[in-house]
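Apart from one protein chain that is not included, each protein chain of the complex appears where it belongs.
Coming up: chain A.
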């Protein structure tokens, strides 16, 4: 926070015009991709392109106008990045819908996803409008923490808990399936931020020094052990390797940023290694995934086997540098091409070029989030921005790394691309939170010295507004 002083003299520009320009590009990506899907698969621009494009444009314009009014100093790059990814994802889902329909397995992923996107944008607007200062969330530190844990536990409750595809991460209420874990992510970031910003000084106290690294004191290990326990529980009980890794990595990153102690990373890495080893030894599913990752081609015909991963690898290899083009690939050969494996669909039909573009978009989102953390004026905002950025980074790395064979496969959705309402809505709220923090960080600092002496003299009692 030492930099805050030097930043005082610098006033950020609002850059809303730049955002609008980038949004036009983003819409061109989304609507253009939708038209290309129609041309590639049906030989004509889809008949509903005007309705679809109009709806997408309306959503994005609504989001933009809201930002203009209630968060004028917010980061201008985040919203266009998200709009491009979401629009592009819709086009990919539409592409898959057409093929699934031809195979007598009709789905309306694109249509449903557009509905979820609408809900996401509405919540995005509501968040920005209702929450004018992110620091109010600090009051809900323990409420958020409790809510997060309850949400994680929900899938185990009888009646509403559902197990889908081997992972018990769903609840079913009134006919709607929902992944509470997606919301729990946001809740936990708020809880960690509030907790760490208060206890960072205590947690930063040095303990024993081992090879240039100050290890934390033993008595401070409580929180990290608790988080480790929760992560292992998620792994063992929900069979969800991806979320487990995500939550623990998230906590570790935030703890490190809050305390500035690399010693926590050593402790965290040791715990992670121990956890991974235990998981490999005791959880058969983890062992399988690890073997499939090492030699995917050897387990092609087995059951459970690596058919899905190998088909994804075949598809992406076939796509090559520029892809086969919409309609000329066989993404339907990969089970769950519309959710976890959407990147392999993109790689097959649009090639390495598109995959790199996607990865760069995510990289930029993470970069913007960390930049917001750097310039944020309060510790709570810094920690929240780091946490939200870390979620994106870890989730994208784990899922794209898994699909491309870099790391063992774990089930996680690709933010804004994969089909899935819970994830999409939660991620729109995440973006709203980031924009709110950045608006606070970039807006000119309030002038603290009253200059109008006559006005000061005229009042004996000053009214100070704290918002």
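Observations on the model:
Following the convention adopted for this analysis, contacts are C-beta pairs under 8 Å (C-beta built on N, C-alpha and C of every residue); 3 or more make two chains touch, one makes a residue touch a chain; residues count from 1.
Going forward, contacts and distances are computed from a predicted model.
The protein name that UniProt records for the chain not on display, among "Penicillin-binding protein 2", "Oligopeptide transport system permease protein OppC", "ATP synthase gamma chain" or "Apulose-4-phosphate transketolase subunit A", is "Penicillin-binding protein 2".
The hidden chain makes contact, of the residues A:180, A:315, A:408 or A:421, with A:315.
Contact with the chain that does not appear here is found for just one residue of A:258, A:388 or A:426, A:258. Touch with the chain that is not drawn comes from one residue among A:56, A:171, A:383 or A:412, which is A:383. Even with one chain removed from view, chain A keeps its contact list with that chain: residues 1-3, 253, 256-258, 260, 297, 300, 310, 313-321, 329-330, 333, 347, 351-352, 355-356, 359-360, 362-363, 366-367, 370, 373-374, 379, 382-383, 386, 389-390, 393, 396-397, 400-401, 404-406.
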